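A single protein chain has been omitted from the complex, and every remaining protein chain is retained in its original position.
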Amino acid sequence: MFSPEVLSNLIIFVPTIFAFFLIFADTKATEFMRVWTLVGTAITFALSVALLGTYTPADGGIQQVVAKEWISSWNIYYRIGYDGISLTLVVLTGFVFMVSMLASWGIEKHVKGYLILFLILETGVMGVFFALDFFLFYVFWEVMLLPMYFLIGIWGGPRREYAAIKFFLYTLFGGVLMLIAMLMYFFASASMTGNGIGSFNLLDLAKWAAQGNVFSPGLQVAGFILLFIGFAIKVPTFPFHTWLPDAHVEAPTPISMILAGVLLKLGGYGIIRVAYPLCPYGAQYASYALVAIGVVSIVYGAFAALAQTDFKRMVAYSSVSHMGYVLVGIAVWKISEVTGAAEGRDYWLMGMSGAMFQMIAHGVSSPGMFFCVGVIYDRVHHRDLNQFGGLTGLMPRYSGMAAVIFFAGLGLPGLCGFIGEVFVVLSAWNYSKTLAIVSASGVILTAGYILWALQRVYLGPEYKGPHPEAITPMTSREQAIGWALIVPCFALGVYPNFVFDYTDKPMAKLVRSLDDGYQNTPKPHSELQTTQK
Amino acid sequence: MDSLGNTLANLLTIAWLLPLFGFVVQILFALKWWGRKSKTGAYLAIFCIGAGFVCSSTAFYKWDTQAGHLVFKEAKPAATAEVAAPESEPTAEASDEHHHKKSSGKQTVFSGTFYQLAQFGDLKISLDYYIDSLTLAMFVMVTLIATCIHIFATGYMSEELVEDYVDHQVHTHDGGHFHRPGRFYRFFSYLSLFCFAMLGLVIAGNIFQVFIFWELVGICSYLLIGFYIERHSASTAANKAFIVNRVGDFGFIIGLMILWTSFGTFNFADQHAADHSVKPGLFSMVTRDDHGEFAKTSGGKDVVLTTQQDGHGAWQAPPESSPRKTIAYTLLIVAGLGVFGGCVGKSAQFPLQTWLPDAMEGPTPVSALVHSATMVAAGVYLAGRFYPMFTPEVLLTIAYVGCITAFVAATIAIVATDIKKVLAYSTISQLGYMMLGLGVGGWAAGLFHLITHAFFKSLMFLCSGSVIAGCHHEQEMPKMGGLLRKMPITALTMLVGVIAIAGLAIPGVYLKFWWYIPYLSINSDHGYVLSFSGFHSKDAILATALGYTKLNPLHFLLFLIPLLTAGITSFYMFRLWFYTFLGKPRDQHLHDHVHESPWVMTAPLLVLAFFAAFCALGGEHGNLFQTLSHSEPSHVEHGFDGSQSHTVSLPDSHSLHVKPAEGGASTHDVAGRSALLAAFIGMVISYLIYAKRVVNPDDIKRQAASVHAFLANKWGFDDLYDVMFVKPAHVVAKFAAAIDKFVFDEILHTFVRMGIAVSKWDRKFDEGVIDGIVNLMGNSTHSLALSLRNVQTGKIRQYVTFIAVSVVTLFVLLFALYPKG
Partner (left out) sequence: MQAIGPNPFLFIGAVLFVCGVVCMTTKRNGIGVLMGVELVLNGANLNFITFSRFTPLGLDGQVFSLFVIVLAAAEAAVALAIALNFYNNHLTIDVDRGDDLHG
């Protein structure tokens, strides 16, 4: 129907077009606007699935690049394209936004503004996943920030202003670091472009980084640290994670779903797509710290989740814990001290793919968990874990769905959470025995906090909290959301190749080029040795 | 064509997937289609697992007639039948790409792949199958027992077939009993899911797949223990079971990580690629030489993996010049211990045994199926399956863990009064026996006990279920007594189980079967000792243990403690039986309402009693043992001489039966007789105390109050773990949450406060200094103007005066300053 280039542009801008027409809608026609927005997100999702069909998994490279000159004096292009890594995340984004829109039916305040911001947010996220120009990437990155700020700050809970500002400050800080790194690379690449201006082209920058002699080790280390902190805030990893619980707790349910399901993935995607390819030397230089941070996130997040009494806060900390696996998987890059070549590259590839899978899996299970919290919160208006109980008897279908989704979060085989976690952990031993063992201990803690929460909320004879009269069975809309989230949980858990089919080749290519990049970069200490001679 | 492998794989896959189908249909549609009051869901579950049993049995029959030649053999002379030597047999030859058969020693293995989960370079993770006689025996055992228990459960759970079920154990806040809809169909759907997971675990062709189903049986166990979700004790027990299992799984994962990183594969069996190249499986990479030693590097610290095939297809270490894969010997030990850690969790071994007694919160059929016969035995199964990877050091650990578990659990069982708790502790104790058997080198002995135990323990649990149902959910033995007349079938089948587990036999009396029933018709020279299954299997374990302690005198406790435990086992099991079925009724009201269970519950008891009695017929010459030992890892048979490498030695299974030249009894006979003696002593003491009341047990309890308290408190493990792990975990969790709140957030807030402070200063500077200067200029102009204003009086005469005076002044000044032009 459409060529792939048109499709990818449509995916980015269809939400904006729908948002534009919403401006003319009557403020009181809330039902119409909701349906309209739902149609918009559904079309975007359908288009992203259609794009999946045009993709050639056998080719690991970036496909269907569109490049239009934008600001010529700075060599800035509107350059978009995709490979298996971004494509799977695009589909996830389309899916999560559609499901979250279904979950947004309960929003009654300023419906029009909410929906417009919601759609603009989707454009921002899609744009980040498609962008291949660093500047464009940055622009979309910031485009995403504002709607999110308002969505939390206006439609949030009692402490929404605090949470929104915290979110904004953290993310903006990360964005600034990214901007610095971007400019560093822009000016460092001036010698490589024909016209001597420098380049924002992520593909070119990555290519030159793989050549090794373009970007100095110092630049790569500095650039990596800046980029990593920028993205780590979004992931979020310990110790940059404290915005997350507040943002989640205060955000309305659908926004929490998006935040957990999609926005956190942007951090991981940024590390995979930008930080690593541009700074192979820096990435390898910092790898031990990265794995350590990831492992600490896993254990720390799990412990913190165990201590929470707020249901939603517990789920938020579980995100910290789960996203720790992503970082560990990406970073398990072991090199031979002698040659500098990757040692056990297949294990690293496994870690990377596991991390990728974990992102997708978490993108399904985590919105599910937030949705489960939202369903009960909508009814009884509290989230105190110690004041629930007995929901299985009152809402059997909901409890069953919640159990499945929480088990997916727990990493039960056959559900989506298992593959990513276990692959990452298995690949970690090759890198560091100690860190691998610590990361494996996460399985005990995860089981602990999830089962304990399930027991307190769903099991037991009676509901103990306020508003027992408000507990009614799930509506059909809520059931639809539940099923929509459960089906991929099972599908991904039973047949992980739904993801691996698309990510295998690009990941292998990435790992290879990173390996080359590190080996080709002249090492500072080897320079020292040669000068001494 | 290797159709046998295909056939077996297909049959077992059907048996494996049918319960999954049953589960899906029940969980999604049972309520909608059939309603709460219908048993249709249960019938579907029974059909699925029963069909699974038929498939498994067919598979076993096919395997035996075509490859095993053990049970369903032609009427051959006994001597030749015993020696099943596949090398000379026309077993299946060339195989297609997906089904491979390996014959080395006595083993016949069929392996292949269902589908691939992921591939990273050379690393492949897939779902495979691995079928040997152990797999088949487990399949038949699991499906048979599960079918019996399903049928039993249709009776036991029938009170759930209501719209309004009253749970008398749960009280609502207004003091009444808790009411809820019945959950009959849910129970059977969980059972089906469990059967699927358990069979998947058994058929698994790689250790990763074992782990997958390992977790799934864990979650089924969680669901079934917590079946009465309204009871806080049940949900807590379910959590405990799952989390304690996860502690074991933590070790399991470490083992997996080591194996994966060092070996690069999870597969048990060799993998045949499309280009006819062969990738060695785990078991092929750690082959031993004729002395039972691993191939090691010159330094002796690393084990060289045998990754190269010689001309005959045997795996050997590549020459030193070529690139070799090695694994540090210590790492191999750690990997073994790690995987065994998983087994410790699943099989409730010391020190992770605490969850199993609590798991008795689940309905009794669950206790029978999951927590005695199958799932908890999965740890033993895995230890047996993974046996080639265990070094002698690991085996020693396994032996000691099993030994300690057997003893500790048996002592606690003496004082337990809840009928199910007694059985639970006896389960733990018996699992300890199995581990011990594996650890001391009795591979087949340990797994032999696994199978026999599964039959008699599931039988006893079902009997206890029948008793509990008959007594209207009273589980305390002190309130029972004298039930023999009221429940004769239950009592007698229970007696079969008790005799089986106690290991009683009538020595010197031999039976000869000439019936034309394939399984029973094998004859040996003497016929068979008159005894039930437990005797043979326990006998085999103790014999191996004795052989082991003879080789390693340092570890003599590994024989003595199990021997003592055999006596204790006999004591407490007969205590249970006497307590429950003999004597006078201690609670007359209860006794009056007791009734024998309906036939759906007693029929499975009879079936299981038959197997509990006769499944091990013939002992180590019988069919079951021979079938199992058909899969025995090739290095086990010859034992191991550890004196050179300064580790423990393992006994040679043949030497156990050899009578010493100077006369006397063989090791096997010595062990057998001691065990029998211990069992008899235990039974007699029990009889005297509980049936004859020679001594009042309450007096004993008072005499040894502290010991009783210690045992009743389960050796204090629960309290210990609570103090050691659970509380600290919560403290650390609070600490982590507090760090977030008081450190990270505080740092952020400090930054924000600093920002605000700086901006306040900035504001002050702006307002004070910069604005001040501007304002000063304005103000001064203004005040000057104000002061000048006073001059403007509006009085013309004044103005004129000013002008005149000013002019004069100007002139004066002019002339004063410029005196002469």
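Letters A and B mark the chains as written, and numbering starts fresh at 1 in each.
The rule is short, and it goes like this: contacts are C-beta pairs under 8 Å (C-beta built on N, C-alpha and C of every residue); 3 or more make two chains touch, one makes a residue touch a chain.
Predicted model only: the values in this text are computed from it and were never measured.
Student: The chain left out touches which of the shown chains?
Tutor: Over the full assembly, the chain not pictured touches B.
Student: Would you mind spotting which of B:Ala274, B:Val774 or B:Val791 touches the chain that isn't drawn?
Tutor: Within the whole complex, the residue contacting the unshown chain is B:Val791.
Student: Considering the whole complex rather than only what is displayed, give the residues of chain B touching the chain that is not shown.
Tutor: Chain B touches the chain not shown through residues 788-797, 800-801, 804.
Everything below uses one rule, namely that only the chains that are shown with their structure count from here on.
Student: Indicate the whole-number Å distance between the mean C-alpha point of chain A and the mean C-alpha point of chain B.
Tutor: About 34 Å, centre to centre.
Student: Could you list, by residue number, the parts of chain A that touch chain B in their complex?
Tutor: 166, 169, 239, 241-242, 245, 300, 303-308, 344-347, 349-350, 353, 390, 392-393, 407, 412-414, 418-419, 422-423, 425-426, 428-430, 436-437, 440-441, 443-445, 447-449, 451-452, 455, 458-462, 495-497, 500, 504, 508
Student: So in the complex, which bits of chain B are touching chain A?
Tutor: Residues in contact with chain A: 115-123, 125, 167, 170-173, 178, 180, 211-213, 215-216, 219, 222, 226, 229-232, 235-236, 238-239, 242-243, 246-247, 249-250, 253-254, 256-258, 260-261, 264, 729-730, 732-738, 740, 744-745, 748, 752.
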